[in-house]
Structure formats: C-alpha cells, structure tokens
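In this view, the complex is presented without one of its protein chains, the others remaining in place.
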C-alpha cells in the first residue's frame, strides 16, 4: 500500500462514484440526439438519483434480509472494485485485492446478490429475471476469465496493475492478435454484464424481455437508487477496465500532481469515449431474442479461447 | 511419545468401542454415546493428522492382523492432511448425527457402522502396504454401503442406489487391486517403501498399466467421469449426514490414491498420465456442474457438485504432474497446493451444504426444490448455513472455493514456461473448463439457495417447516465456522498444504505462504481474501452511513407484493428450480439432451376438445445413456444367452465332460 | 491316544449314525448330530495341535494318516458340520410341522448326515489315493438320498443327475488313480498310492503315464469339487437338498474333493514340472468362473445362485492351486475355511427363507429385511462376505491368491478372473438386494411366519459369520497349522 | 447500418423547441427535483389518450427532456398517469397500484374520461372518475388531450 495507490484509490472512488451517473447521462444524451430527440441532459441521472434517495423504501411482504441487503452488496462490491482497479494510477490501494479474478468475482458477487433478491420476492418476474441473469452470467464468466487469462499469460500475473504496467512498457502488444481477440471478447462480455443492447434493453418496459429490470421490479426509493447507482458504477468500472487493459496510456505511474491530473483526465476521456461509442452503437442494434444471446456469448467465448491459444503459441520459443 | 500413534490408536479403540456400544445399548441411550464416540474418533484423527503434518513421522507393523499379509501403517504429511480433513468432517457430522438420527436412523446397525465408517476412512490414508490399503479401502466401501442402505425401507430408490454403489465401488476396487498387484509383482513385498524402491526401475509399460488401472479405480471413488454414475444416486439416497461424510471425506480418498500412487509410489511418470488426469478432471468439472445446474433434487444437485469439485481438484493434480514432469517444481507446488486446498475447502463447504440439506429434508420431508421455498422464515439457521455453503461453493469471494480456484488458475496461468504443444492446447481448455464451471456453479447455487430457501413456500410442508434440533445446528455450526475460517484466513491450513505438497512432490519449499495475504513463492501472484472481505465490510459500513446521511429519513414501509394490481400471487406463479434452469438447459440442449413427454387427453365427446395436457421433462445423464446402457444391455444379453448352458438335460451336462475329456486326451496324444 | 484321536472323526459320526438307526428321531436324539459334529471339531483341534507340535501320524497299518493339511481339513469339516448340524433340529422340526417330512425322514436325514460326515473325515484322513477315492464316492452314495429327500419331481431329478454325473466323473478319477498306481508301481514298487511315498518318489514317475493320470484325476475330482466341465450336478443338487445338507455339501464336500486335487497337484508338479497342472487348472478355473458368471447374471433362484457362487469359489481355489507357492496355498486353505463358513451360513439362511416364503424364486422374495432383520442381515452380510469384502476372511484369501498369481506371472489369468469375479459380485449383489431390501410386502402370505427366528438357528448364522470375520481379522492359533500345510503343499519347508 | 447512419444525419433533430416553462409548479413536486418516473395505468380508456401519451414521449414532443420517464413498475414510479374512466374491474387494481407507489407520490389524470368519465359517465361498468378512487394531483383535460397538453401537465411535476 503506497502513496500512489492510496491517492489513486481516493481519486478513483470520487471519480467513479460521482462521475458514473454523468457517464450514463452522456450515453443517454448521445442516444437521444441520434434518435432526433433533445434529451434530458447529462445531469438527469443525478437528478433521478437524488430524488430516489429521498423517497421511501418499500419492503414487499414475504421478503427477507436478502432483499434489503442486496443493493448494499451490489454497491459495496462495485465501490471496492472502483477503489482497487487501476483506473487513474497503476498502483492499487489494496494491491492484494487488485487481482483480475478477484475483481471479476466481486462484480459477479454483486450480480448474484441482485439475482437472489429477485428470487426472494417470489414473483414470477423476479424469478424470471434472476434465471436469465444467471444464465447470462454463467456464460459470461468463462469468457471473462479466459480473456483475462489471455492477457495475464504473457505478463505472468493476474494483478491488474502488473498487466497495465507491462502494456505500458511494451506498447506493441496492443496490436497483437491476442489483444485484439481478447478485446472483442471483452466488449461482448461487458455489454452482457452491464445489460446493454443487444443482450438486454436498459430502457425496456416490457416484462417479457427484461433481464436486469425484472429482478429489480420490487425495489423502490432508496434501494432502487442504490441499485441504479451501482449499475452506473459497474458500467464505468467495466469501461475503465476495458480502456486501461488495452489502452493504458495516460495512467499515472507516479504520485506527482501532474501525473495524477493527467491520469484523471485520461480516464475520463477514455471512459466517456467508450461510453459514447457504446451508446451510439446501441442505436443501430435491436435486442436479440433471449435464446440467441448464448450464441453471441459462445462466439465471444470462442474468441477469448482463441486469444489464449494464440498467447500460448505466440509465446512459444520456436 | 508419538502422538500420531496415540491418536490413531485412540481413534481405533474409540471407534470399535462405540460400535460395540451401539450394538448393546438400548435405542434410547444409543445416540449420544455413539455421537460422542464418533466425534472422538474424528478428533483423534485430526490430532494424528495434524501431528503428522507438523513433521512427526510414524509407522507401525502388526503382522498378526489380516491373515497372510499383516497390516502396516505409516503416516506422513500427505496422509496427515487427509486424516485432518476426514477427522474434521467426522466431528461436524457426528455432532449433527445425534439429532438427525433420532428420526428412524437410530437402528443398531446404522449406529454401529457410523463410527466404523469414519475409522475406515481414517485408516485408508494411513495404510502403508497394499494389503492394508486394500483392506481399509474395502472396509470403507462396506461400511458406507451399509450406511447408504440405511433408509431402504422408506424408498425403493435406495436399493437401486445401493446396487449401483456396490457394483461401481467393486469395479473400482478390482481396478485398483489389479493395478497395485501388478506393481507388487515387480517388487520385493507389498509395503509402500518396497514399491517405491521397485518403481525406480520399472518398465514404462508396467508403470503405465499400474497408473491407468489405479486411476480408473480411484476416479471411480472420486466420482470422476465416466465412472461417476453411482454418485448422483447414492448421495441423495443416503441419510444426509452420511452423504456429507461420503461427499466431503470419502471421495477425497480417491484423490489421495491418485496422488499417493502417481507421485509417491510411481514417482511422477510421463506427461501423458497427467494430461489424462487433467482432461478427466476438466470434463468432470464441467459435466458435473452442468448436471447439477439441471437438477431440481437438492441432494442430487449437491452430489453432482461433488463430481464437479473433484474434477477441479483433479485439474490441479493433473497440472501439478504436468509441471513436475516438465521439471517446474514451483508451479507443480502451486498446482498441487491448489488441489489440496480445494480438497479441504470442498470438505468444509460440502459438509455444511449436505448437513443443511439434511436439515431441510428432516423438516419438510422433501428434497425437491420445486416443492420447497420460503424456508428462511421457519429455519433461519439452516438458511444461513446453506447460504454460507452456497457462497463458498459458487467460488465467489468471500467464499472458500474462491481462494482455491484462484490458486488453481494462478498455477495454470503461469504454465507458459513449461509449455509444449500439448500444454499450449490443454492449458487454455483447462482454464476455460474451470471458468465455465465457475460460472455454472454460480447459477446452480443461486438456484439452490434462492429457490429453496428464499421466495415463498411452494408446499405446505415447506411453509410449516421448523428449525432443526440443537445438535444438528451445532454440527452445521462447526462446519460453518470451518468455512468462514478457510474463506477469510486460508493461511491457517497453508502450512499443512505446503508440507503435504512438498513431501509429495519432493520439492524444497512450500509454494504458497503468507499470513494475511497469500503469496506465491517463485512466481508472481498474491491475494488477500481477508483484506478483500474487510474492504467489502468497510465500504458497506461507510455506505450505510453515507446513505443515512444524504438520504431523506423516510421510514421503510412494508407493502404487499406488486401483483400487477390483480389478485394475490399464488406459489404456483413462482419460478421453480426447473423453470430457473430452463434457459441454461436450452443453451446446453445438445449436451444434456432433455427428454420431453407431452400427453394430451381429449374429451370423450370430441377429439377436438382437450381435457388435460400433461407435460413431463427429465434431464437424463447422457453419459449414462451412451456408456452404461449398452454395457448393461450387453450383460443382460449375455445372461439370457448363457442360460442355454444349463438347459436341464443330463445328457448335455455329461456331454460337457465327455467332450472335454476326449479333447484333453486328444490334446495329450497330439502334444506328447 | 493318537489312534483314538485319528479314528474319532470317522468313528464318532458312525456311532451317531447307529444311534439314529436304532433310536430314530425324537427329542433326545435331535442334538446327537450336533454333539457328534462338536466332537469331530474338538478332535480336529486336538489333532491340529498334535500335528503342529509333532510329525504326521499314521494308524491302521498305514491306511489313515494325518498331516497338517488333513488336520486343517478336519477343522473345516468339524466347524462347518457343527454349524450345519446345530441348525438341523430347527430345520427338521419346521419341515415336520409343515408336513413336508416325517419323523422317519428326519431320522434318516440325521443318519445319512452322520455317515456323510464319517465319509468326509475318512477322505481327508486317508493315507492313500485309493482310499480317498472310495471315501469320496461314498459321499456321493450317502448324499444321494439326502438330495432326493423330498421325493418331489425336481428332487428326484436332482438326485439322479447328482449320482450319474458325479459317478461318471469320479470314475474318471478312478481310472486316473489306476494309471498313477501303474506309474508308481513301475518306478518305485511298494509306494503304491500312499501320499507320502508318492510325493517322495514323484520325480521318478513316468511323465507319459502320469500326464494322463493327472488329467483324469483333476477332471474326475474336479467333478465332485464342482469345477467345470462336470459341474452341472451342483446347482441342481444344492437347490433341492435340505438347507443343512446344502450347507454341508457346499461348505465341505466340495472342499474335500478339492483337497484331493491339491494332493494330486503336489505329485503332478514333482513329476511333470509346475507348468502342466498349472495350465490345466487355470483353464478349468477360468472356465468355472466364466460359467458361474454367465449363469448368475440372469439367475432366478436364490439357492441356485448360491450354488453357482460355490462354483465360482471352487474356480478361485483352482486358480490358487494353479499358482502354487506358499502364499497361494495358504490363501487357498484359508479360502476353503472362509468360503465354507460363509456359504453354510448362506445356505442355512436360504433354508429359512424358503421355509418362510415357500418359494426359492428371487423375484418372489421381497423386503426380507423388514420382516426378518436378523435373517436378512446375515444373508446380506454373507453375500458381501462371498464377494470378498473385509473383515470376512475371503477378502484376505482372495487377495492372497491374486497377489501370488500376479507375482507368479499369471497376471492375465488373474486379471481375467478378477473381472469375472466382478461380474459375479455384481450379479450377487443385484439379486440379493432385490430380496433383502425394500419395504415389507403386504400381500398374502406376508404375515404367516413369525418375525422372530429360533434362537439357536439364528445363533448358528451369527456365529458362522462372526467366525468368518474373525479369521479374516486374524488367523491366530490357526496360523501355524496353515503355514505348515502350505509348506507341505508348496514343497518348500 | 450505413443507411441508418445516413438517415440519422439527414433527419437531424426532430424535437420541437421547448415551449416556455408552465407558470404554475406544484409545490409538493419540488421534492422530485426535476425527475419524474411515471407509471401509466389504463383504467378503462378508449386508447385515444394512450396514442397521445405515446406521442408525448416520442421524439417530436420529447417529454423526457423535462425529466419525465415511463417506467415498468409502480415501485419505480413517482406518479401515476391514469387514463379513461375507472371501470369496475379496474378500480381495485388502480387502488393497489397507487398503494404500490413509494412516497412521495402523485396522480395525473389524463383526458376527460379520467377527470369526469366523459361520454362514459353513468355507464353501467364505470365506477367513477379517477379522483373518486385515488387522490389526483394534476388533471389534463381534452378528449383526447393534445400531446403538448400532456407534456405541459407533466412539466408541472418535473418543474422544468
């Protein structure tokens, strides 16, 4: 735990917690503009959150602590990831947690908490959402781990900081087939994990097609606010990871103000750029039928597997 | 004084004594002494194992026992580790059993056999000669068979399960027997040191035969593909605490056998052995968890998950062998440590899960998830226990399996330097398998916990469930404590894992060390489950505070479920385990091949009017269909054809003799 | 003293027979049979002690002789006869009550069993191959009426097959005996058919003649031992004989015939080298195993099932004998005892099952454990003992045979045998579990029998199993006898 | 894909310029702070109002720019958008939906039917106007009301 890590951790925390609603706002705005609408402005998600936090929470009868704790777990896991992952600085506040597997598992833990909450309500929609979410995560998890594996193999470490640092030192890697394959696979995974089109429609109102939304139908007020906030933060974290694993430049490697500032700026720019790309892309897509989603995920799994195999074979001292 | 000796001796004495006690005491007074006795057997096992792991070697020979052979025991670090695991599981199970057995399992036979089963499992890793090993192995099979059959009068399926178990376990036994005897045939006698010595100049063919045969036997005990068929049958049908013993302790001994024979007795071996092990492990892991994900029988699900976890352990063992054969001791150490740690972790959480499942079964009389639900209200402790176990089993932090799977992945990731073409293909596939397993495990255990314990009751039995008696809860509590400890501070077992793996592989230093943070020695890699958990907790606390601070202080309100404004939701509207698994089942349609059956009953008046539609679906074990059924058909055909050998005609019978004698005489004339 | 000791096993049962002939079957004589068996056991133990401490003894002008092997066989006969005869009174009483027997048949039963015992004791004590043959053939004659005791169609059929097949087979052994006599007369005049002298001079025997003799002897005595190819009398006879007689036949008679093969093998090895008899025995053993495996798979009758299992175990014994060497022979002897105990428990148990259910068909016996826990427990454990699970002694002996086989280079034969044993075990377990396990049936006839067994009959089962388990844990005092006998047969003192 | 892109570029922004902010703002709505999630309940409407609501949230009128958004669950909503006279079958569901809303909550009655049952007044299947069942905060007149009017009504809640 060094100074850089601690400062970075604080900065990342603030950035992600405060900035993620804005990211969602930007993405919605982009989408609105592309659809010919005016849009509610990038501050709208913050307004929503503020309102939700003021409202009362509702506990449906027959639900348990799981229902009440789930949003908390969801936010907590995301915040921990936001603090330890290398977004602004390569060093981590808690280095022994900044492991790729740990980060992935933490994010999955949040999803699991939400799925359990969905099941806990005992409504058909809750169960349906949980079932679908778990199906997706069961397929996403392997892709995620294998793409990470592809990235880690050549570095010889799964520590996020180490991977980022090594890419910084050897920029040629970014355009290697391994990176490209892994990147594509990761993009698909992130789309699935964050519930974006074409896997899930974040703005759907039709129960039969919902995934994420179905699980949280019973949440209201403060709880809902936390869930929404966590979703935004997860999106930010995933995009940040994607950005820094493949294009780490600009990240702070030293604890000087200039470097940190550059790190913050680079992070914001990269994430916003990715967000804009993502939401722009969504305009062109329709939601896949639920049972076509596995095909997409299987495809991404294949890509990640290819990436790993490539990383092994390319590293062969033939 | 040698504590290993004392521990083992005491375990044997107490075990036999409590068995006798069970036979002579009246039903009413039987349970507590047997329970306490079994706890003591377990505790002495743990003591002996712990001392052995700490470095005190021990061996003894008793020529008077076991005619023709004599028995000899020796405990080293590897044995010690398995002693500790078995003993630990036995303690929790025995405490639990006192309360659990009160409901029809307090028969003389079952109660007498329970401590003996534990004892047999303790003696297997302690055995130091082929004869001793096999006798303990078979005692374990016999005692477990009796226990599996304990409830045969209640359900017909028990007998079926027992048959499968008996036959499969005997199959494994025969394979092990042949394998080990081939080895014995090339050595001075049947003691392990002699075998070790003989293995150094064994011809590769013989070594291969020995390894493959013993592998067949040991994998059948560990529930590894394709010899797993007994496991999802026997584990659900056995009484739950016995399932826990079998699933958490007995299957481990299959792993022990592979490690003992492969690494210790045969001293490593060629690369393809371990590739085979790894591939078997990976296949089992995926197949096991896939079956578990499809299962709506709580205990069958847990049984399938055992196949999965043993598969993961085998991936570790296989990787260790692969690295060792490539000369990379450090990675071999990491992989083996991962495997051993996973053995320990699995033992802890599977005990907890089976005990909780037993508690549910005991309270509701059902293990069908589709008929459960809402148990948290009536059975809060059990719910917590199962939840904890499910968290651990799904390999998510802060659960136990997360740590060992992390370690396993670390070993695989660093496999690059040791790579050849085969490794380069196998490693990614292995990682993919582990990853897929992890993903499916999450879905599986969310299903088990969410459908079984959360939501609303789907049957009156589930609605009226009440919490189990204290002794059962205490047993679950012990397992839960072990789970939490292993999840947060795995470093408590690291020395044991380290010394066992260094001993087994003959390496210099343990591969994993650390107090708070697990640190790999020799390669980069660190993880701190404790810090991770603390971070989560701190953030949660801060969060709660922050939310209190910024959010309006509106009180939480309880409201009726949102039922779209229509009437109340009935339990039949809930998602069941089957419906939960349906999307996954569709995804893996080609692998699991579910069987569907639709019966449409028409009205009598007109065939256009439908009276009822009945839909049935089951997910069969496809491997069983493809592999076992042809064999069974063949054997049945053999049996019916062979009946013509004995038609009852005395002439035919005499003819057998006449032709044989004439044939032999001609042969004698010819070969003169 | 030695005379008395040696003659007692033959004379005591003969006297018992006389008592039954004179006094018939009544309350007082019911236990004579068990008492005489107990006496046989006692003298056997005393003889063993004498043999262990001393050299072999000969009496009656060299007609009877006892060495470690004979003593061991006497112990086997005594122990199993005691079990069987102890269960006999209860069995006969139940039969008489059920109207399937009269006190006349009971008396004849006991008389014949006593003669049977005497004949078997004579067989193992005979110092001479000819005497042995006479005694073995005598067992056939004596037991013929026991097999056909019930005079039903199947019983008569079984008796006929039993006598014809056994007589034909044993006639081959007689031919072999004459040929061996010829060979021995030629090279060592005066040796005759005496075991000790034959064994001593065996290396000088003419191989050409001895080969034929050995083949005929092994096939011939193999008939009586239930080995392929002339095994077919066994399932019929065992399924029709009264339970105690089946127990005796399976537990001892087969072993006594096998004892002859063991003796012949010593001579064959010395005269022809180890290869000849070994090959023959391996082939016969594997054939027997394959046969019993094939016929057990679709077996429908539990007494026949037990009979085929006897064929299996005889096959294993033959395999052990084929292997030779101290370990294998010791294992074979232990196996004889263990199998005898377990099998007699099972046959006695099957007799009770038959009396309770009135059927010997597997598919008509259901939920035995729920109705008769002790009986079902003994039956189930007995079957587990048969498939070679510890702590029963069959585990140690099968392991011994297998290990010796692998060490002796008979690995393939052993592997094949073990696979067949696996199939047999699967079949046995499957059939037995169908009978024993499950809820009690509630059809007609389910409640006819009282749930409690006769104490002594139950005790016989439990004691048999316990004895089998005890010698599986440790042979204790039997150990010196076993090793002496093994030395005797393995040829290396 | 390219054609879609060209279409987007050709079309540009179709949202009409925002009219000036309505004078009155509900005092209670200040708590919402410019964000209103809306759950729409059809209590027996002829679907005329629905069509207009659809337009209001379409690109041209773009009610979303003022912070209003349609949601799937009453738990997520701040306001109910009720259309049509409340039929007998929908009275109880409407009440329950209202109960399902977390505090603070609002009801907007859209169209004449919702306000006073319109042409369906006194019909045998009609319970009454929305306000007879749940408290109404905003009423939007018209049969059906024009999208501008709906947007205006909603802006009273969002305050933007």
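The letters A, B, C and D name the chains in turn, as written, and every chain counts its residues from 1.
Simple rule for what comes next: a contact is a pair of C-beta atoms (placed from the backbone, for glycine too) under 8 Å apart; a residue touches a chain by one contact, two chains touch by 3 or more.
In this section, contacts and distances are computed from a predicted model.
A.B. asks: Quick one: find the hidden chain's UniProt protein name among "Sugar ABC transporter permease", "Hydrogenase-4 component E", "Putative MnhB-related membrane protein" or "Quinol oxidase subunit 3".
C.D. replies: "Hydrogenase-4 component E"
A.B. asks: When the whole complex is taken into account, which chains on show are touched by the absent chain?
C.D. replies: Over the full assembly, the chain not pictured touches B, C.
A.B. asks: Using the touch definition up top, pick the residue from C:192, C:373 or C:480 that touches the left-out chain.
C.D. replies: The missing chain is touched by C:192.
A.B. asks: Kindly state which of the options C:3, C:151, C:203 or C:361 is in contact with the chain not pictured.
C.D. replies: Only one listed residue reaches the unshown chain, and that is C:151.
A.B. asks: Among C:92, C:241, C:295 or C:399, exactly one should touch the missing chain; which is it?
C.D. replies: C:295
A.B. asks: Can you tell me which of C:46, C:63 or C:462 touches the chain that was removed from the display?
C.D. replies: C:63
A.B. asks: What residue numbers in chain C mark contact with the hidden partner chain?
C.D. replies: 63, 128, 130-131, 133-134, 137-138, 140-141, 144-145, 148, 151-154, 156-161, 163-164, 167-168, 171, 174-175, 177-179, 181-183, 185-186, 192-193, 206, 208-209, 211-212, 235-236, 239-240, 295, 298-301, 304
A.B. asks: Extract the touching residues of chain B with respect to the undisplayed chain.
C.D. replies: Residues of chain B in contact with the hidden chain: 643, 645-651, 654-655, 657-658, 661-662, 665-666, 668-669, 672.
Convention: only the chains that are shown with their structure count from here on.
A.B. asks: Where the centre means the average of the CA atoms, what chain is farthest from chain D?
C.D. replies: Farthest chain from chain D, going by C-alpha centroids: C.
A.B. asks: Measuring centre to centre with CA averages, how many angstrom lie between chain A and chain B?
C.D. replies: That gives a centre separation of 35 Å.
A.B. asks: When the C-alpha atoms of chain A and chain C are each averaged to a single point, how far apart are the two points in Å?
C.D. replies: Whole-Å distance between the two chain centres: 76.
A.B. asks: Give me the residue numbers in chain B that touch at least two other chains, ranges are fine.
C.D. replies: 554, 557, 559-560, 562-563
A.B. asks: Do you know which chain C residues sit against two or more other chains?
C.D. replies: Not one residue of chain C touches more than one other chain, so the list is empty.
A.B. asks: Testing understanding: with touching defined as stated, what is the shape of the graph linking the protein chains, line, ring, star, complete or other?
C.D. replies: If you draw each chain as a dot and join those that touch, the picture is no line, ring, star or complete graph.
A.B. asks: Taking the complex as given, what residues does chain A use to touch chain D?
C.D. replies: Listed in rising order, the residues are 32-41, 44, 47-48, 50-51, 54-58, 204-207, 210, 213, 217-221, 224, 283-284.
A.B. asks: What part of chain B is in contact with chain D in the complex they form?
C.D. replies: These residues of chain B touch chain D: 554, 557, 559-560, 562-566.
A.B. asks: Under the definition above, what is the set of chain B residues touching chain C in their complex?
C.D. replies: Result: residues 64-69, 109, 130-131, 134-135, 138-139, 141-142, 145, 149, 152-154, 156, 158-159, 162-163, 166-167, 170-171, 174, 177-178, 181-182, 184-185, 190, 635-636, 638-640, 642-643, 645-646, 648, 650, 652-654, 656-657, 659-661, 664-665, 668, 672 of chain B touch chain C.
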